[in-house]
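For this depiction, one protein chain was excluded, whereas all remaining protein chains were kept in their positions.
Up next is subunit A:
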Amino acid sequence: MQRTEKVLQLRGQQGRSVRVVREHYVRPDVPCRSALCRAACPRDGKLLSDDVTHYVVPDWKVVQDYLEILEFPELKGIIFMQTACQAVQHQKGRRQYNKLRNLVKDARHDCIVFANEFHQHSYLPREKGESMEKWQTRSIYNATVWYYNHCLGQMPVVMVTEDEDAIRQYGNETEGVFVISFKNYLDNFWPDLKAAHELFDSIIQARRERESESQENNGKEYPEHLPMEILEAGVKSGRYVQGILNVNKHRAQLEAFVRLQGVGSKETELQSDILIYGARARNRAIHGDVVAVELLPLHEWKGRTVALCENETEDKTPADTTGDPMPTGKVIGIIQKNWRDYVVTFPSKEESQSQGKNAQKILVTPWDYRIPKIRISTQQAESLQEYRVVVRIDSWESTSLYPNGHFVRVLGRIGDLEGEIAAILVENSISVAPFSEIQMSEMPVSSSKNPWKVNPEEEQKRVDLRDTHLIFSIDPKGCEDVDDALSIRTLPNGNLELGVHIADVTHFVAVNSYTDVEARARATTYYLADRRYDMLPSILSADICSLLSGVDRYAVSVMWELDKESYEILSVSYNKTIIRSAYKLVYEAAQGLLDGDTSAVGDILELKDLDERTRQKKLTELVWAISKLTDIARHVRAKRDSCGALELEGVEIRVQLDDKKNIHDLIPKQPLEVHKTVAECMILANHWVAKKISENFPHQALLRQHPPPRQEFFSELRECASAKGFSIDTRSNKALAESLDKADDPQDPIINKLLRSMATHAMSNALYFSTGSCPEGEFHHYGLALDKYTHFTSPIRRYADIVVHRLLMAATLKESKGDVKDNVFSNKDLEELCRHINNRNRAAQHAQKQSTELFQCMHFKDKTPETDERCIADGVIYSIRTNGVLVFVPRYGIKAAAYMKNKEGLVISCQRDSSCEWKPGSLHHFQNKITSTTTTGESVTLSLFDHITVKILVHTSRCHADTIKLEIIRNAPYQTLDTEVSQKNSNVAKSELVKEVSQSAEEAQRAQEKARVEVIEEEYQEYCQTKGASLYQLLEEIRDLALLDISADIRT
């Protein structure tokens, strides 16, 4: 045995090049493993057969690239040189190398490995300055020659190489050793082996593509981003498109869409979103980033996937279920990164072990499906396994498949309510620290002993309405932040005076005070399913600013003089006032008074202690006021309807909790007419305030717009409606409203609801904006059919309203005193603020939706679906996909997917009694129905708006939020009392229907509420949660609409 040394230049830990000396032992006794061998080589193990025409030695490059061809059993007598094997191991990685090893081990394959580098005579040291590739080829050739000589020239040896120089240099050097190219070899020796030739061509093809790609990116995982200047110029010139990246939640690995943004979209003919298909095309952009996109040529466009899918199972064959091709592009640069804190979960023990050696580097799974896995280096991985954790992304290099991040803090245990709520808050970037001392010190003092009093100086400045007007508020039960009150009276000239009085929050919250800054940051009060986070300290929201009955309060009042007959608005005034609300009514009581239901009177606290005569008198006054208001509201509504106001529908549920915060039940809500009355008054006030401020501040007023939806989003709605024989006209809001009214199946009121909610989904969100940043034509509010609209009526829980209040005050001052510049944001600042508020509102909506889903899941989680009656419900199919249907469950307000083909590929089939089970078969998808046919020939067809019975299951997931899954158990409606009630009701007139259903629901609710009075009391103390049907719960009714206007206004 001889000892030699190899000197290598390696990369050290810090990236410096390090000189390493390694020993290398060569020996004379390396077995050649050929059956032809005449020397004394040991002959154990696999031998190369001697009945072939030649031996073939593939060069390292050939082994690397064409191993698949060498795997053909027809190819015999292959000698893999050790040099080639090592090249594969180092450059192609473990998988390819294992393939090679298995090939060599396989006894059926006539191939061996010859350890040429350890043989004294076939080893060649690498020369100075010689490239690795050249040396490898030289070694292999040398070993080939040795091998030929070792077998005493009994067998010709062919060396196949891709190296042209080698062919030229060695081709004729030794007799009996041929050096040719691989293509040549295949052509000459295996002309009949078709499959090998085809494979060869396809490998060449694939490699060429890869090479052309890697020319751009030098073998990196992702192409580099272009520099900012090029992006900006490209976007301006229209070469690239700028937009916000939206990752498809259900196919986060593959699909993302870029929604066009800004001016770029006008010039291009593109109307729809741009599909970004695959992680490479997405090029390290994360959901929410503003990216620049280059469109791909037309023939590379792909369609979006229409099949239902679960995120966990990676679908390998998406091609068969895609829709029509749509514009497809690739991300070439990120204009603005939108990274935030992410909630993640560490892999469980089993998973982390499989992640291998780099124990400190761990891939964690974000809670949000749309965020890619993040690589974290931490030592605490094991102890954090059971927790939800916040991480931040640091960087994402083009050489790395995943972004790098670091661990920030722990939120709570997985599955724990507090932890999950905290996760929801972090995911929506909501921070809700308690109010600081410095903020609280700004607050006026008010306690039960020393209640807050009206300042005499202020009294002089304000209009006193305390004695002249009958003012009352209508709110949900237990509401404590009353920010609006109403009044109506007959003026001496016979006309009516309608008043809307809004709490004067701005009086207490000075511009740029600590409280103001905090409120601006929060922008809105956050309502979650079981709690809320106030925008203003509770001393303001629940006491001093709250328009409670029997106490003096500052207000901002909008008052209209109406014609006594036609209710035409004759004049309007905006004043700072002092009011004293006479009644604090709840919706149910007000509705009772309106209906002449005397039992409701008992609920009105303010009337309790009076004697019978004054009570009657006051009651008559109040009833007159409410009915007059309702009358006016109907009138205003009708006028708005004639302009095309939409009535949109969304079914909402409320969560009932018991004392241990377990979920009692989920109850869908029903609206009353009084809701509409109050909402209409608020819309009127908002509308008039919007008019006023935009007149006075044409360039810096905060308004709210609702852009008209894009027509193509309505296509689904139109198709669905046509399935039931309705035609929906979506050309204008008026046409839409009318056709939605017509599309009502008397047998099934749910259909109309579903159509309305579909219409809502097709629309874009209403947004705040500054009048200076938008042409006047775009001020329009589509949903409410108003030319100008803003938010004015809820300053306690929305910051936008506070801004509007200040604007209104400035506007009135301006008229009296001339120019006022104070307290008014400039257009640019206001634009910035609007963006912030819109963002926060969206976050609030998401947080609320997610918390409701959390509670839905928790509700069904502890129930065993097999036995529990409550897990079985009636569902309506509202959308058909290729492998299942989307089902709406009216009882719980749940929308979820139900599969018709399960993971084993079995499809659903129905028995005689219409119960369902899984059987092998196939699915056929049509426009409005889906048919599953079993192999035995039975078939089931489900079409749009069919009623089916579903079982509600919770799909638990470690890293993400739990989701609700539905399973079809019978393809017939679920027969319960509920459906009977609704069927009976469907024959009754519409308004009566509302009343009746609400009353029956009410009764059920009241019964439950009585039983839980103590419970609520407790919660109330704990969270200051408004009692019973809170503001928030009402909001839920319209939550899904995503139109905050309507929802917010009904609540006001």
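Annotations
We adopt the following convention: contacts are C-beta pairs under 8 Å (C-beta built on N, C-alpha and C of every residue); 3 or more make two chains touch, one makes a residue touch a chain; residues count from 1.
Basically, contacts and distances are computed from a predicted model.
The listed choices are "Elongator complex protein 4", "Ras-related protein RABA1f", "Exosome complex component RRP41" or "Centromere protein L"; the UniProt protein name belonging to the chain that is not shown reads "Exosome complex component RRP41".
Within the complete assembly, A:18 is the residue of A:18, A:152 or A:440 that touches the hidden chain.
Checked against the hidden chain, the listed residues A:113, A:636 or A:923 yield one contact partner: A:113. Subunit A residues in contact with the hidden partner, per the touch definition given at the top, are 1, 3, 5, 10, 12-13, 16, 18-27, 82, 89-91, 93-94, 97, 101, 104-105, 113, 115, 117-118.
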